[in-house]
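Of the protein chains in this complex, one is absent; all others appear in place.
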Amino acid sequence: MAITSENQEHTSTGLSNRKLLMWTFLGSECLFFGSLIATHMVNRNEAAFVHGLSPACLLDIPITSMSTFVLLMSSVAMVLAVAAAYRFDVKQQRLWLLMTASLGIIFLGFQAYEFQTFVNEGLTIGTNLFGSTFFTLTGFHGAHVTLGVVWIFIMFILTYIKPDATSNPLNTDIAGLYWHFVDIVWIVIFTVIYLIGSYGLDCGHVG
Amino acid sequence: MSSDHKNGQHGASIPAYMLVALILIVVTALEVGIFYLDVVGELLVIIMIGLSIMKFGLVVGYFMHLKFEAPLFTYFFLGGLLLAISISLAFLTLFTNFDIGEPNVAQIAPATPTPYPTPTVVMVPVESASNIVSEGVVDTLVGGEGIFVGKGCAGCHSIDGLDGAVGQVGPNLTNIGTVAGTRISGVNAREYIENSIMNPSDFIVDGFAPVMPELMGSFKEGEFKELVDYLESLE
Amino acid sequence: MVTTTKGMWGGVIAKRPIAPTGVLGWLFTIDHKRIGILYGVTAFILFLLGGIEALLIRLQLTSANADIISPELYNQLFTMHGTTMIFMVIMPMSAAFFNFIVPLMIGARDVAFPRLNAFSYWTFLFGAILMNVSFLAGGAPAVGWFAYSPLTSIQFSLGSGVDFWILGLLVLGVASLAAGFNFIVTIVNMRAPGMSMMRLPIFIWMTLVVNFLIILAFPIITVALILLLFDRQFGTTFFEVTSGGDPLLWQHLFWAFGHPEVYILILPAMGIVSEVIPVFSKKPLFGYSTMVLAGILIGFMGWGVWSHHMFTVGLGPTANAAFSLTTMFIAVPTGIKIFNWLGTMWGGSISFTTPMLFAIGFIAMFTIGGMSGVMHAVAPSDFQQSDTYFVVAHIHYVLFGGALFGVFSGIYYWWPKITGKILNEMLGKISFWLFFIGMNLTFFPMHFVGLDGMPRRIYTYSEGMGWDLWNAVSTVGVFVIGLGILVFMQNVWYTRRKGKQAGSDPWDGRTLEWSIPSPPPEYNFVEIPNVDGRDAFWSQKYFEGPDGKPTKIVEENAPIKTHSDDHDIHLPTPSYYPVLVALGVTLIAAGLLSHLFFSVTGGVLTFVSVLGWALEPPTAPADDGDHRAGAY
Partner (left out) sequence: MVRLPSFRSCCIVSLLIGVVLLVACNSSSPQSTFDAAGPVAREQLRLFWVIFWAAMIVFALVMAVLIYSMIRFRRRSVDDLPKQVHGNTALEVVWTVVPIILLIGIGIMTVRTLFALDTPPSSDPLRVEVWAHQWWFEAAYPDYSITTANEIYIPVDRDVSVKLQSTDVLHSFWVPKLAGKTDVVPGRVNKQWFRAEEEGVFYGQCAEFCGTAHALMKFRVIAVSEPEFNLWLDQQRLPVMAPTDLAATGASVFNAKGCIVCHSVGGPDSNEIRESRNAAFFAGQMVSHGPNLTHFGSRDVFAGAILEVNEENLKNWLKDPEGLKPGNRMSSLAGAFNDPALELTKSDIDALVAYLLSLE
């Protein structure tokens, strides 16, 4: 989404247009990820795991727990950045924005590592249905994280070079909403794919 | 800039955020612990969903300030969320519970491909009619040549000097006995010929369509060997 | 890097277009009225294109064993006809009205995000072009407008037609989504003081519901299209049976979007009709609250019925029964709407102007479409009707007799407001009757051939099937419709040259858009009006006595304020960025079809333009020059 900067002095509900837009957008995004997750769930049949590559033997829960932890921490950093922005504490705001973006990059690093491991094990996006749904779903989540990292990083830079554009706390607030949303999508993905997804499956012996 | 943010106090306090963060970490740890200890059995799914809803709610409510904001935001977001959940559940139900009788055949498909016995020359039910083609038409040809023409190979492959063997669908086999040995290093001519009849789709020569039928089911005793002998002799 | 780039486009390369004129004025406009006109004109051109496709289809079907167009072309034509009419005609026609009318009706100077609005339009235009380029690039898609898998897989649809379809729809989806967010925020947040939700004109309510449906339904089709694209291009197997995928997943995803989409198409027309009927009956809308509730209910229930498009795929009796029942009960709020329109007319003082004729035609035709809809809802009966011309008849009664009649009602109704001149009534009535007769001639016989066993989407049929007569009649009918369109275009041409000036309030309207000059000034309202009830403008003109009879308030008759005091109105300034981002997004898609170079270029263009957009203030500072006084 574009970082729109239309500001209305007065609205019927007293709520900010941009914030309302962001929440509506997030409601819409629920359907986007909902459909992807539904696709993953309906394909959780044995045919999804042909060629012996099943989630049970591929998913690495400890590593993913780490990356989940990192993403949760980035959310905490983001919340502190927003709080700093509302206090007009630019130094704190910069610190926590940078922290958020960095933690996001670390999360993406985990994801890249995971993808690489899967490919080495022989699971690509075309190997079987599990590969198809896994890479598509987590890939689109990763794309959202990437977009968020870019957004937040640009905001971090702008605090130096164009302070008037970032002095409005609402800008940070809205970026934060997006970032937290990406986080809660991961909470769902972590549960549905990782914790529940491999439940009841043997490693690699199907069909 | 908007009037509703003028007062600065927005959402919870810093200590409250820290408390939420702590709870989130503990819950995640709890999830992983439950996953590995494997003590809850069937309840796992329900517990996991419950815990993740809790995390979800904490992030949305505190980090995204929904708890402190105008209810309109909640309605808009929750509307999308509930709709997404309902549709996902409907999908799950439709794909699992409402199959009538017969299972999805895709699910019972064998993991390894079974050879596809072509309908072409297989004559299972009518014993008396066996091999009418080769008997009735090409009775002048015997042995490997007879099998080659009788099985319809000649429809696709040409062999110079063999009547009827003019097909252009597959490669010319006039010198197959020589050529076959050169195609894959470490595979001699006989192995190559045998394998390419057994698994035609694995041995498609560049520029030809993968249309050669599987014939193994149709050979009578000795016919396969006879055919391979014949082809190998074409040097 | 960011610093230098920003410096460059901030100041050097592109000075902000403060008051562009001519073509550039339209290219960089962010005025909701201009964007509305752009939407309408573009959609009308695409309507002609879709109409020509329909004409060719009908010509081929005139008689048995006809050989006018090849089966390959026929299959492309009906696919593109459906896709065009749904995504590139009816939706943008509605969007044209959303754009032009919504801010006027709620007493706002513009939509909430004017630049996002411009972005929506350009994305829609580029998406429509991308989709139609497929005709020139080796063949349009030939898979039907709902593109059932696995016919769309690379194995069965070799050319790039399906890829054009996927990417075109994705781009169009971006346009619809952006517009959807914009209008929701506009309606919720930009209302004039005093205009509470329950005082909103019913058209605004329907717009709100439609845009909620858009933002909630389009993500689903987006996912479906992405999965299909991945299947075709990156070797995934979502819909590949041979690798455990399931083609039914496509159908479920498509119709989970597709059924709400049906209401996205029809609800705006219902909203227009709900505005037109009260005005020409001189009565307020009957049962306003139930109309609102019924609209919301239709929008809500529309989510629970999608599998009625799939009764024959073998879901089993339980699922079929469930979806039969949910579908039937949508007839209840729909019926409420029809009865309330009748209630509005009852006891009124009805004048049969062209917009009113279209509105009444809408009621009659939509009722027929609704009736056949209930027949489809009954699954056992639908087993015979599904995928036949009976369904084709149904969809056209709903979308032509319904949605398009509503749209034309709106065109005739708001034309004076949009252009300042009133469309010729005589030509208007001729075109209405040609539409009405042509439409019934074309589509009513389709009920017969459908029940006589003619499947849809067949390019030929043999003699002796009993379908010849009615197919010939249908083809005659389509020419009558074509004549109606020509008369409409003649009317537009005539009105442009010789039409009479409309004045601000030619119909004695009830809503706020009639309180300002026609065409409206760029800032719409000199003073944002204060609203103290429903039918905000009517109540300024009429005083309702204790017996319910209105009395005209003399001297207060819609005073048109002079333009002298508009100097303090600050409007958002035109911008380059919306059209650039739209171009970038389309390039990304076009690159996937041709060469990745274009995708990368598009990506960079999008990124840079979004950044520029974000850093650009909505309104250029006043010292950049005087803001456009009048001329722009």
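Each chain gets a letter, A, B and C, in the order it is written, and its residues are counted from 1.
Operating definition for what follows: contacts are C-beta pairs under 8 Å (C-beta built on N, C-alpha and C of every residue); 3 or more make two chains touch, one makes a residue touch a chain.
Predicted model only: the values in this text are computed from it and were never measured.
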In the full complex, which of C:M198, C:M465 or C:V604 touches the chain missing from this view?
C:M465
The one residue from C:I68, C:M197 or C:V241 touching the chain left out of view is C:V241
Could you pull out which residues of chain C are in touch with the chain that's been left out?
70-72, 75, 142-144, 148, 150-151, 155-156, 241-243, 245-248, 281-284, 286-290, 312-314, 316-317, 320-321, 324-325, 328-329, 331-332, 335-336, 338-340, 342-343, 345-352, 357, 360, 363-364, 367-368, 371-372, 374-375, 377-388, 433, 436-437, 440, 444-445, 447-448, 451-462, 464-467, 469-470, 542, 544, 547-551
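Simple rule for what comes next: only the chains that are shown with their structure count from here on.
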Viewed as a graph of touching chains, is the assembly arranged as a line, ring, star, complete set, or other?
complete
Averaged over CA atoms, how far is the centre of chain A from the centre of chain B? Could you give it in whole Å?
30
Distance between chain centroids, defined by C-alpha means - chain B, chain C (Å):
40
Taking each residue of chain B in turn, which ones touch at least two of the other chains?
72, 79-80, 83, 87, 91, 95, 104, 106-107, 109
Listing for chain C: what residues touch at least two other chains?
188, 215-216, 220, 244-246, 249, 256
Which chain B residues qualify as touching chain C in the complex?
72, 79-80, 83, 86-87, 91, 94-95, 97-100, 104, 106-107, 109
Chain A-touching residues of chain C, taken from the complex the two chains share:
2-3, 6, 112-116, 119, 177, 180-182, 184-185, 188-191, 195, 215-220, 222-224, 226-227, 230, 234-238, 243-246, 249, 253, 256, 572, 581, 610-611, 613-618
Which chain C residues qualify as touching chain B in the complex?
188, 212, 215-216, 220, 241, 244-246, 248-249, 252, 256, 303, 307, 314-319
